[in-house]
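Let me begin by presenting the structure, written as structure tokens, before commenting on it.
Excluded from the complex is one protein chain; the other protein chains are retained at their positions.
And now, subunit A:
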Amino acid sequence: MSPAQPVGMPAPGDGLIGSESVQAGSGKPFSLYVHVPYCSVRCGYCDFNTYAQDDFGDGVNLNTFADEAIAELDFAHSALQNSGAEITPLHSVFFGGGTPTRIPSTDLVRILHHAVSLFGLSSHAEVTTEANPDSVDEEDIQILAEGGFTRISFGMQSAVPRVLKILDRTHTPDNVPKVVRWAQQAGLQTSVDLIYGAPGETLAEWEQSLRAAVSYHPDHISAYSLIVEEGTKMWARIRRGELDMPDDDAMADMYLLADRILGEAGYQWYEVSNFSTDISTRSTHNLAYWHNVNWWGIGPGAHSHWGGTRWWNVKHPLAYSQRIRQQISPAQACEVLTPNQQHFEDVMLRLRIREGMTVRELQGQNQMSEDQLHQKIQWLEKQGLIEAVEPLNSRVVLTLKGRLLGDAVTRELLPE
């Protein structure tokens, strides 16, 4: 099971956004996320809103998804217009899931085209889809590239069959270099996702996966430590004693290894878990989240944000589809962030990225006194958690040690 959606206020059925948020968000970059909740298998560690079934009955299945997404796009467009929001051409589009490539590639393209027809597309926009190495062939990739996609992110996770099995991944490791090469040949940017710290995974096995990933020469590599969320199958197995909970110290060693091997191969970190060959190959879409700009999340369970208002859709595909058909907002609830909460999120997200935050930004709207902030910065610097900082206007950036203790640094730099 994926975790319950956050508790929020009731979301308006017409999808209108409050005037303060409309104003705050107007003119800022606008991104689109499309959540495809279909998967062939549900992995033991997965806590996303995904379903290993293709048909939910009542005419809701993976072939009707494109029409539902298109209907929500129309709804989004009119809701934003009726709210008086100033919409800029799409800055990035990201299809995630689930496994977006479980639905026909032509459907993905159809959704993209409809979005572009409504909102437009900025000239350097990034359009990404996630893909399972086993669920795309050369033809699919060709269709996506010709349809306007610029980037594919492959869920590689590991190069070691034993580790893949623990993670319930069904793909053949040998397929990864093949699909990456096809994508590269089609002129797409490529990314591979890796997961470390699976129960029982050794440092040597992790090194093997890292070396394999860099040998395919993708533009971008994400390396996530496994998070075992309560309620997942893996969590239950750990609780029953069938698997060992991954150890934080071992995870730390794995992260250090990743930073070294990826660095040697020419990949630089630009976010705690993300590495790229250079600035141009960073993920525009993910950076949009960390800069907390505007995005609309299409699909069951997807989250959206505009100028300090967040909302999230109902999770179940059937409930989602019913709302969409009745042309009422699929949002389950929403929250309007206070200035303090916005500052909180700012610090929490921006510290994750390589540019960090300026001291002035950290101060917020006087959420913390200068003296207090400087004391904290000095202390964190002394602990080796942030880079050397000169007072005022300079930036606070996590060191390698600091990246591993990012949440502790964030808590320290948040106002009391």
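By definition in this document, a contact is a pair of C-beta atoms (placed from the backbone, for glycine too) under 8 Å apart; a residue touches a chain by one contact, two chains touch by 3 or more; residues count from 1.
Here, contacts and distances are computed from a predicted model.
One subunit of the complex is not drawn; among "Sugar ABC transporter permease", "Sulfite reductase", "ATP-binding cassette domain-containing protein" or "Elongation factor 4", its UniProt record names it "Elongation factor 4". Which of A:Leu16, A:Ile328 or A:Leu349 touches the hidden chain is settled by the complete complex: it is A:Leu349. Panel shows subunit A; residues 3, 6, 8, 33, 224-225, 227, 248-249, 251-252, 255, 272-273, 286, 289-290, 292, 295, 297, 301-305, 310, 312, 335, 341, 344-345, 348-349, 352, 379, 383, 385, 403-408, 410-411, 414, 416 of it touch the chain omitted from the view.
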